[in-house]
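The complex is shown incomplete by one protein chain, all other protein chains being positioned as in the whole.
Letters A and B mark the chains as written, and numbering starts fresh at 1 in each.
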Amino acid sequence: MSVIISYFQRDSMVHRLNPLTKMIWSVVLMMLSFMVTNVYILAVLFLSIVLVAYLAKILKEMLPAFIGLLYFAAFFLLFQVFFIPDGKTLFVLIPGTHLLRVTDQGLLFSAAMGIRLMVIAASFPVLLGTTQVKDLVVMLVEKLKIPYAYAFMFITSIRFIPTFVQEMDLIIQAQCSRAHRLDKGNFIKKFLSICPLAIPLMITSVKKAEQMAISMETRGFGSGKRTYLHHDKFALKDWMICCSLFVLMVIGIFFNIKGFLG
Amino acid sequence: MIQVTDVSFQYPNGFTILEHISFQINRGEFVALIGQNGAGKTTLLKQFNGLLKPTSGNILIDQVNTKDSSTGELARKVGYLFQNPDHQIFLPTVEKEIGFGPANLHLSKDEVKERVREAAAEVGLTQYLNENPLFLSKGQRQRVAFASLLSMQPEVMVLDEPTTGQDYQEGIEIMEMVKELHQKGHTIVFVTHDMELVAEYAQRVIVLSEGRILIDDVCRKVFYQPELLKQTNLFPSQIARLVQKFPDYSKRFGQALTVRELYEQVLKMTESDFRCLL
Partner (left out) sequence: MDPVITVEHLTFRYPTIASASTEAAALKDVSFSIHAGEFVGITGPAGAGKSTLVLTINGIIPHFQSGIFQGKVLINGRDTFETSCSEISRQVGSVFQDPEAQLVTPTVEDEIAFGLENFGFEPGLIESRIQEALHLIGITNLRNRSTSELSGGQKQRVSIAAAVALRPGILILDEPTSELDPMGTMEVFEVLKQLNQQFGLTIIVVEQKINILMEYIQRLLVLNQGSLVFDRTPREIIKEPETLHSVGLRVPPVSELAYLLKKAALYTEELPLTVDEAYSGLQKSLGRRKEEK
């Protein structure tokens, strides 16, 4: 889980790109993957994400996520492939019957679906792996005009994940020391056995949140128009990449419509 | 009572916090565990009731290896007081809160009730039994947590910074309760940063530094090795520091640790001076 939302500090050209560029990249890839039905082009799209991860010098960190996605896609393919009856029969899993028949179209279609899922899911960890959340937030607030308070909530929730994990650990340990056991009985009993953990977590969380609010108030949170220390410039290369992405989009749309017409 | 043999502990991320630690705590000892933050004190304490199990080496509690036993079972022998009472309080009355542990031990209702009554009396909460613990003061909540440990009637009590965040008076009161339990035969191990408390209460002091035992001796000996303590950024109690400023202190004052001790030493010394002159 943690790999999906972790930022990896590297000195790479991908890291230096404007967060907006990377976000557009991620969105364009997602949209293209919906338009394209050709398995090979989808595979190229996925490989392009792997390439970006490589250029960003975070391929090693991303690999577990990519491999995980591969398993997921394979599972999806297996699940899907038997339910598409159209096309030429390639083979039948149980010989002599018509059960679990695999067709060429079925195989291609399921493979396309599987890779599409991989494309959609793979760009996001690369985006977050090369872009600090605060920079994304600045971009969301500045360029996309999302209110800072919402964007800040997002940053803070990520900041507090380790704190809450720590608190939860302590609470579990404290209750275990009083011979509390979590794993017994039916659903209701299980639910009741969570209360000794959930209630202290809620109470300490409220206290922490209250303290955090006070700490923010005493540093002028929401006192007026805000500025930002880091202002990512939209550089020439950002324009170039965005333009190419735009061209790709147009080509995709063109073929998509043509495909429908033809 | 507690036998630690060549214990190392590594966190899942590979960070080693305890390295080849061995010592033994006998029945009825009163031990302070001191060291900087990050020295491994809390990690070591949590090994005593099986919350953490050694990566290598063994810990025997009353001859039982913690590896063969769950925290729930060990809770009958070892009570653990956490730093922050808010990490455990969740029931609507003090009485239920204190009774939570014994109820988990599947004792009869009467037995639980009896234990709650005793534990509450021990920490002076009898009049608050029907109150909601959330509305009590921080010091009182710490007592609720303490009582819910006492109600398990463990032989060994392990206290992680029992006085942190409390005022002087509350801290002393908690330590006096601990002292009383010790006199009744309980084995006590506590972690603290307050060297005045160590000087006042601990018989034996174990100093941890970077996952190893730096010193393990009676309190007086530990506080009279300031160079060693300084290695791990600790300083003896004020009185011990004052005495050690005198170059010939051992002849003049002995090894005093507390105000009372040094006061008596000085009185004795001046009286003997007086006799000499006569």
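Here is the rule we use: a contact is a pair of C-beta atoms (placed from the backbone, for glycine too) under 8 Å apart; a residue touches a chain by one contact, two chains touch by 3 or more.
Source: prediction; values computed, not measured.
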item: Visible chains in contact with the missing one; value: A, B
item: Options B:19, B:155, B:196 or B:210, residue touching the unrepresented chain; value: B:196
item: Among A:88, A:231 or A:258, residue touching the chain not depicted; value: A:231
item: Hidden-chain contact residue, picked from the options A:27, A:158, A:203 or A:249; value: A:158
item: Which residue of B:78, B:205 or B:234 touches the chain not shown here; value: B:234
item: Subunit A residues touching the omitted chain (full complex); value: 132-134, 155-156, 158-159, 162-163, 207-209, 211-231
item: Contact set of subunit B toward the excluded chain (per top definition); value: 36-38, 132, 135-139, 164-170, 193, 195-196, 233-235, 237-239, 241-242, 245-246, 258-259, 262-263, 266-267, 270, 273-274, 277
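Methods note: only the chains that are shown with their structure count from here on.
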item: Geometric centre distance via CA averages, subunit B-subunit A, whole Å; value: 47
item: Contact footprint of subunit B on subunit A as seen in their complex; value: 167, 170-171, 173-181, 195-196, 199-200, 203-204, 207
item: Residues of subunit B defined as touching subunit A within the complex; value: 46, 49, 51, 71-73, 75-76, 79-80, 82, 84, 86-90, 100-101, 104-105, 134, 148-149, 152
